[in-house]
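Below is a structure I'd like to ask you about.
For this view, one protein chain was removed and the others were kept in their places.
This part shows chain A:
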Amino acid sequence: MPVQYYIFLSVVLFCIGIMGVLMRRNAIIIFMCVELMLNAVNLLMVAFSKMWADAGHVDAGAAQIFVFFIMVVAAAEVAVGLAIIVMMYRNTHSVDINLLNRLKN
């Protein structure tokens, strides 16, 4: 399959993620959308890795290693992020980010 299909798919997934972050109000859903963005990038990395391997690059595997690093860092982020959301839920009994407006004044 040509790499263009993968680029389009990843960009569409990435944009869905961005729209979700900007439009949803629930912290958990926003968090899921961020993960969707990261996974769109993973898909793109793997597709590009195959593309450069077909083009004869010797170190095209680097992008696949990069994907593992993204997964590890995303897992670390999940650990911290869910802890923060739980902490907030304990204090406010809600995960709605509209509560954040209190800081404005």
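Going forward, a residue touches a chain if its C-beta (ideal position, glycine included) is under 8 Å from a C-beta of that chain, and two chains touch if they have at least 3 such contacts; residues count from 1.
Following the convention adopted for this analysis, contacts and distances are computed from a predicted model.
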- prompt: Per UniProt, what's the omitted chain called: "Isochorismatase", "ABC transporter permease", "NADH-quinone oxidoreductase subunit N" or "Sarcosine oxidase subunit alpha"?
  reply: "NADH-quinone oxidoreductase subunit N"
- prompt: Footprint of the hidden chain on chain A, which residues?
  reply: 7, 10, 14, 17-18, 21, 27, 30-31, 34, 37-38, 40-41, 44-45, 48, 51-52, 55, 57, 59-60, 62-63, 65-66, 69-70, 73, 76-77, 80-81, 83-85, 87-88, 91-92, 97, 99-100, 102-104
